[in-house]
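Of the protein chains in this complex, one is absent; all others appear in place.
Now for chain A:
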Amino acid sequence: MIASAPITWYQACRTIDVPKNGGVCVKIREEQVALFHFTRTDTWYATQNECPHRNQMALSRGMIGSQGDIPKVACPFHKKTFSLETGECLSGDECSIKTYPVKIENGWVFIGMDE
C-alpha cells in the first residue's frame, strides 16, 4: 500500500469572493492557483494559474464550461482548453496542468497542496 503524500489545506477566500460560474486567482505560499466554481452543480476545482502553452498567468481569467461530462477551462490567450479533473489538455496539445483538491468549510474555500 502506498501512503499518499500529506496534504496541507490552505485557506483561500470566502465562497462569495468567487464569481458565479467563473474563476479567481489565489496566492498560496508563492504559488498562483486558479480556483473555479460551477454554480449550477456547486462544484469547485483548483489548478495551476499558469497556462503551459505560453507560460501565461491567466487560466483564472478564462471561461469555464464542459465538454461532454468533463469540466474544463479555456485559456483567454489562445483558447487552449484543459480538463479541470485531470489537468490534461483537451485541445490536442501535449501540455497539461496541475490540479488541486478543494474543500468548503463554513463559507470558506480551502485548497489542498502537497507539503
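Assorted remarks:
Just so we're on the same page, a residue touches a chain if its C-beta (ideal position, glycine included) is under 8 Å from a C-beta of that chain, and two chains touch if they have at least 3 such contacts; residues count from 1.
By definition in this document, contacts and distances are computed from a predicted model.
Going by its UniProt record, the hidden chain of the complex is named "Nitrite reductase large subunit" among "Thiosulfate oxidation carrier complex protein SoxZ", "Nitrite reductase large subunit", "Putative tricarboxylic transport membrane protein" or "Sugar ABC transporter ATP-binding protein". Contact between chain A and the unshown chain involves residues 12-13, 17-27, 32, 35, 38-41, 54-58, 61-68, 71-72, 74, 76-77, 79, 81.
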